[in-house]
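Once you've had a glance at the structure underneath, I'll fire off some questions.
Here the complex is missing one protein chain, while the rest keep their positions.
After this line comes chain A, so read on.
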Amino acid sequence: MAARNAGGAARPGGPNRTCQFKLVLLGESAVGKSSLVLRFVKGQFHEYQESTIGAAFLTQTVCLDDATIKFEIWDTAGQERYHSLAPMYYRGAQAAIVVYDITNQESFQKAKNWVKELQRQASPNIVMALAGNKADVANKRTVEYEEANAYAEDNALLFMETSAKTSMNVNDIFMAIAKKLPIGPAQGEGPTGTVDMNQPQQQQKGSCCK
């Protein structure tokens, strides 16, 4: 629950630092990427969430004990045909959630491919999470929790089964990512914090602690 923060305001003049991180959602089509974002950002769920064309961009802020984390979330289209666009969206991302549908074995295989691609192509320090979505229909499950969990451990991924519909683990997975992100040095050391290192300079708005 701590993840919801009305409007995402940092306290003006407070001791807290605001860090901005780029997060990308990847995964097979119709596994619930947009629904996870919609639940996390707006607390809503649409049964017939329309497919994403191109990409959508949303922001949400979470408060940790010592910092405020502002997520810049890129929600991408899942279908294979649009795969060639993906690098544009995961380039420079500091975090990624790779989503699969627990009722769809194929989507789990796709998720593994995404993880491989990110390991090869994305920023080396990217924080990756694996989300087994649609946990509310566990009776139709074809991907066992243990199987996915073991895979996640082998690849050092955060792992949770989630449900955008019931909101189970949705905030939690974002919070878990937030906690793993490198939070820059304390104020006063200037704008080139640790977070900033992998970023090209034109991204100044996008990626540093202020």
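The rule is simple: a contact is a pair of C-beta atoms (placed from the backbone, for glycine too) under 8 Å apart; a residue touches a chain by one contact, two chains touch by 3 or more; residues count from 1.
Note that contacts and distances are computed from a predicted model.
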{"item": "Name per UniProt, for the chain absent here [options: \"Aladin\", \"TBC1 domain family member 15\", \"60S ribosomal protein L14\" or \"TBC domain-containing protein kinase-like protein\"]", "value": "\"TBC1 domain family member 15\""}
{"item": "Footprint left on chain A by the chain that the document does not show", "value": "6-12, 14-16, 29-30, 44, 47-51, 53-59, 63, 65-66, 72, 77-79, 81-82, 84-85, 88, 191, 201-202, 204-206"}
